[in-house]
Structures are given as C-alpha cells and as structure tokens.
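Below: one structure, written as structure tokens.
Rather than the whole complex, this shows some of its chains in their spots.
Think of it as A and B in the order they're written, each chain with its own count starting at 1.
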C-alpha cells in the first residue's frame, strides 16, 4: 500500500489527539453553561470570574444563529459544490471539502482557543463555531488552488500547518495593528488565496493540465449550486460578526456589491468572447468577487453607490483575470490555479484591502458620528482621558483605544494587507517544500482530477460494463471489433 | 456579429447608468446609517427629519433577515433551478435567471425609490432589499412563460419595461384602492404570469415546440432542487412583510395550504394519467400552487381548514391546467407557455385574488378584534374621529384610514385584481410589439431551448463526438446489425 494512502490512519491519530486536547482545555462558555443560569452559590472562583464574561442573556445565541447557519452552508455546500465543476472529480470536490472542513473546524477551535486562553481554558460558544467556519474558508480557498493535484494526506498536512499561521497573522493584523476587516477579505480570502498559489508554485508539474481538468454539462450545473449559495449567503459572511447598524450596513453593502458584480461579470464574460458567449467559469466564480472586494469595508460608510462601484470593478477584474492572468500564471510563472482562486479571492482580496485603507483614511466623526470609535477601536481616545469619558455619555460601553488618527489607521490597514501577503506566501512555500518530501508520493498524471484514485466509483465501472454488454448484442462484427 | 449578441454591451451601459443614479439618489436609511447611532449634534436638517423615520433600534434588521434570506434563496435557487428541467437549457435557466435577477434587484431599488422619494433621496435598508426580491419574482415568472424562446437582449428589455409597470400597478392597488395582498399573489404572481402570457402571444411562432423542449432524467432531478426550496421557503415569501401575529398566521396558513396542495397534486397527477403514473411536470410546479392561491389571504383569519381547502383547490386546478389548458392555449390561442406559468402563477393568482375578496367581505371586528383596522388600514376610522381615538387606547400606533365598509374593501380587492390583469396584459402586448422590432433578431428553430446559442458548452462538443458516432447507425451495416 502506498504511503499516500495512509490518510485514514493519519486522520484517526489526529482525531484522538484532538479528543485529548478537548478533554484538557475545552469547556462551555458561561452563555452555554447550565450552571450559569442562574449561577449557584457553590460556584467556583473561575465560574464567578467568568460570569463577567457572560452576557447574562440565555438567548444571546439566537440573534447570531441564522447568520451562522448561512456561513455554515457556504463552507460545506457553497465551497463543496463550487468545486464539483470538474467532470471526474465530483466525489473529491464535495467529499474532501467535507472531510477537510470537519478537520478545520476542530483545529480552528483549538488553535484560536490556545491564543485566547482564559484561566487556562478554551471557552466555547456559538461565536467560537462561527469563527471556526471563517477559518475553514481560508483552507478551502487554498484547496481550490491545488484542486485535483493533491492527495488527502497532503490536504490534511496543509490544514494542520495553515490554520496556526492564519491565526497568528489575524492576531497581528487585528490586535497589534488594530486593522479592521469585517468580511475577512484580507485575513481569510487574501491569505487563503496566496497561501494556495505559493503552494501550487512549489507543487508545479508540467503535466498539470490534462483533459480531465475540464467540466461536463452536468458538473457545471452542480457547480452552480455552490455558486448560488455562496452568492446568496455572502451578506451573512461579511456582516455575521458585526453588531447593530454596522451589521445592517454590512448586509446592504454586500448585497449591493454582489448584484452589481454579478451583472457586470455576465456582461464582460460575453463581451470578451469572440462569439459573445457566456463562459460558465466566469459565471461560477467572478459573480462572487464583489463579496470579497467589499468585505474589508463592508460595515463602513461607503454608501450604496460605493458598494455598487466596488462590485462593478471586482466583476470586471475577476473575469479579465480568468481570461488573461490565469493562463499567464500557469505558462510563465509555473503557478497552476485549478479554480482560479487568484481571480475570485486573491486580487479581489487585495482590492478589498486597498479600499479598506482608502475608506479608513476618510473616516471621521463627520461621517460616522460618535460610533466612529466603535467601528475603529484603535481610534478611540486612550483610557482615562477626558475625551473618552465625554464619549461615554453617548456610548456607555465604549472602551479606551490608542487614539490614532485616520491616516495612522489607513497605514495600519495597508500594513495588515502587506503582512498578510507575506505570511501567506512564505507559509505556502514552506508548506510546499514539506509536501514535496519523499514519503508524500505525488500523483501520476492520469490520477490528476480523478476520483477513482481515492474513491470507490462503482458507477463508473457499471457504465463500462453497460457499454460493453450493450455493444455485444448488436452484431458479430461488434464482437470482432472488441476482440481486436 | 448579430445584433442579438450585443447584450454584453447593453448590460455595461445599463450598469453604468445605474451607478450614476445610485451616486445621485441612493443613501443608507437612518437604521443602516452610522451617523444615526447616536445622531450627532452636527446632524443636518434632513438627518434630523429622517430620525423620525428611524426605528431607533440598531437591531431592527435582525428580525427580518432570516425571512429575507429565505426569499433571496427562492429567487436565485428556487426559480433558477426550477427552470433547469429543459435538457439542453440548464446553463441558461440557472444562468440567465441569475443575470436577470441581479438586474431586477438594482432596477427595482431605483424604480421603487423614485416612487417613494424622501427629500429627493432614495433611502435603502433591508426592507428595500426584500422589496426588490419580491419585484424580481415578477420578472422571473414572466421569464418562465417565454423560457428558451428569447435572447438575453430581449430579456433585459423585458426587465427594464416590466418593473416600472409592476410598481405603478402595485401603487394603484395598495395606495389608491387600499387593497391587501400580503403574499403578493395579485401584484407579483398574477401580474408576472399574464404579462408573460401576453408577451408569449406576441412572440408566437409555429415552431415553438421542438424536441429540445423536453426534459432529461438528470434535468428533472435538478429542477426538484428549485421546486423544494420554493415550496419550503414560501411561508417566508407570504409572511415576510407581515408583522406580529399576522406574520405568525401567514406562516401557518401558507404551510397548511402547501402541504394540502402538494399531496393533492400528487393524487390528481396520478389519477389523470392512463397508467396512473406521476408526471414530474406536475410535481415540480403544481405542488407550489397552494402558496400562490393562499397568498392574498395569507395573514387573514381563514383558519387552518380554509388554508387546507385553498391548497386542495389550487393543487387540483393547477394539474388540470397542465393537462388540458396549456395544450389548448398553445394550439388554439397561439399562447405557448414553456413553464406553464398560467397553471402555477396565473390561475392560482386569480384564485387568490377572489379568495382575498371573499375573506375581506366577511372581515369584521367580530372575527378580527380591534386589529381589523391594522390588517385593513383603509377600514380604520378617519383621522380625528372619536372612534379612532377610542381604538388608539388599545392600538396606540393605529393610523387614520378612510373608514370604508367590508363590502367596499371587497370591491377594492376585486378592482385591484382586474386592474392588475389589465395592466399586465397590455404591458405584455406592448413589450411584445417592441421585441418583435427588426433589430432584436429572433432565434432560429434549432436555437430554441438550446444553451449553445449563448453559452460556451465544451461538454456539448464532447457529446457531439458521441453524436457523430451515434449518427453511424444510419449506414446499412448498423441496420443489418440491429435487424439481426
């Protein structure tokens, strides 16, 4: 048995280690803990301390849950079916997406938890699960760049390496730089895309484009299931973690950006084709670029026309990327991008980061009112200043920040983008070097984009049978034909 | 290049015009505007005035959002996949549905906004997006009547013309006549269906029924994805715009009507067939008629048995329509209805209007209590009357109406239905005359119900290979072979 088929045993070992870690570290957060509703007299010290972290509202999860489920559907149905466009790789697309996501969610809860330990414990509630789903998206984007060219073992390794790097990068960006990125366009989309492209570069092979890389009529329709659920629930992805009117604005901005992006992508896809025909590849992917491009500024005051403009630019950029850039990357830069994640997540993610920087530079009390300091926490006056106390009259819960200027915030936004690019590319290269190590046997050419390598595909065989048998009754000549 | 292939350029022009209009007119409503939470001292006059239109609740969108997403899924996944039943038109069904919907949503926000300008501005929030989705349904229903027989250019024109007419008709019905129609059965379903049938009449062609009009085993299953999501989320469509217990009742009524309609449709579909076999066409469409038929009265006191009865009638009516009426319309009245929208949206819509009239005629304080005047605003006592003040003790927010009687309300309901029929039919005819103009070249017979006309279909080509070989049996040897 080939080493490349040891993924089953590897998975069992990982799962058991996770169980151990869960036993030691993971507990319910107060909001999900029966003992906190109400807190009994015999409550432990930690429980009493944790009570301060509790919302005190037993229904606190109810408001987030519908948006959480939308994001959940995006991860498993959205990404899963989007990748079924390959005609002979449907099982792997939706199946490995399922398997890897289940691994991501567990690993993300643990890694995120280790970086945010409270009293040596990882406290889990619905927000933890939502965060885990966002993290999974990063790995699935990376998966898209190497789709059909990696073994399950390799995908498991990618997941184990990428998630810690993702978490560290996000902490640098959000906590240390105070960068805002409501829709995770930088921390999830840009990171996942360039990690994947760097990985693909390292795994480059001359034979990476085979006949099997194409789609079939059926597989293209299956892929539309993924596209539509991603497109429809994207507002939940961009606004799910926002609060109050920020969330409302995040929904409106994402919706507006997406409808403009969708219509523009159709238009450009047709214009650019010699016979003015639509290309399913663009419809399946470029229609979504608007969701990525508006992500960083999703909750900011960009006004509907701003969101519309972002959608138009993203849709155009993405289609042009598929037509001109993807072939160039593959032929010249030896970067083969199966799903074209650079056009759907990469470039739109960079665009989102730049837009975030521009909008942050223009943000002031004039256009945000006092809530400016809730949206850009780093701009809030430092703790103990008179200015902060004054603001607290209007916003009681406002916490002290570092009182930085709009320009400083804008610079931090760009820094976060640059660092994200750096960490993801270096991470992807290092991961690629590991995956190239001897044991992780690579696939043969005819095993690329092919389910039969790792899946029981009776149907295929049946069909072969069918054809053979059906052909026989026709006439003797046919038998001769086959016997030749 | 044929004029009929200029849709790409047309789309770009429209998108840019929309961008201009968004820049000038569209802004966040107070509920979605950061400056309103809280409103700063330096607020402008308009902002201060708009504050009165603000709910003051930063989470106002949270209650509507889940139902909005259900409706959103109905528009793109529901309608999109329902139309994939054609074996060679799947890309166009789900793809053009996607493109046209994205156009509808933008155009609907603008047109609805122009008819409801505040201080010369279109204020957008989640309700605007929900309203836009309802409007899109109208155009997609029309799309269903001419599915496979129109070019993208023609569909764009239909959208641009139909939405303003739809909006005017709804304003006449709701504002001037005070007609109620919670599920939009008259304003969306009836309007969309008869607009489409009139359009189909004008575009009639002898060759409109080709071999390609059929379905395949796979395409029929794809279509069930559309059917099920429409069927499941229909309660959100009928009750999404309702408030409090009206919404609760709207959910119950729609659910009950749909389960009875579904079961009845299966029964009639089997009974009517000579071998008692189920017909997928009925299962995909007639099971939904109950949602349309209960729409106008969805929030009214029809009791569960009333909803059940409506479902039974609608399911029967719809199946009979497919079996007897659709062929008759095509052969005798030269109205070819690809999806049979007359059976799913047309007749059930008229039925809904009539039911709405009957129920309105029977509505009284006896069976509605004081909330009668919230549900039928036109029946509320006029402003300044003692009767109104008295009611306000119980219902503080009740606004003055025109104090009309149950009979008057019932008459207005029927008037709204008749006017809807009139506007939609005339609108469809005029639109049809425009689409018949020279430039908008019509499709050749073999281009009907065929993706390859406007889509890059690599897979198809593969099949062509197959087809080539398939053509072989034409030669004698094959015939001999088979004749053995």
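Convention: a contact is a pair of C-beta atoms (placed from the backbone, for glycine too) under 8 Å apart; a residue touches a chain by one contact, two chains touch by 3 or more.
Since this is a predicted model, take the numbers as computed values, not measurements.
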Full complex copy count, 2 shown, is 3
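By our rule, only the chains that are shown with their structure count from here on.
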Note to self: subunit A rotates onto subunit B (CA fit) by an angle, in degrees and to the nearest 5, of 120
The distance between the C-alpha centres of subunit A and subunit B, rounded to whole Å, is 33
Interface with subunit A, subunit B side, in the complex: residues 1, 5-9, 11-12, 14-16, 18-19, 22-23, 26-28, 31-40, 42, 58-62, 65-66, 69, 72-73, 76-77, 80-81, 84, 90-91, 94-95, 98-99, 102-103, 105-106, 124-126, 129, 152, 218, 222, 225, 454-460, 462-463, 477-478, 480-482, 484
Listed in rising order, the residues of subunit A that touch subunit B in the complex are 63, 66-67, 70, 87, 214-221, 224-225, 228-229, 231-233, 236, 243-249, 251-252, 255-256, 258-260, 262-264, 266-271, 273, 275-280, 283, 287, 301, 303-305, 308-309, 312, 365-372, 375, 394-395, 474-475, 477-478
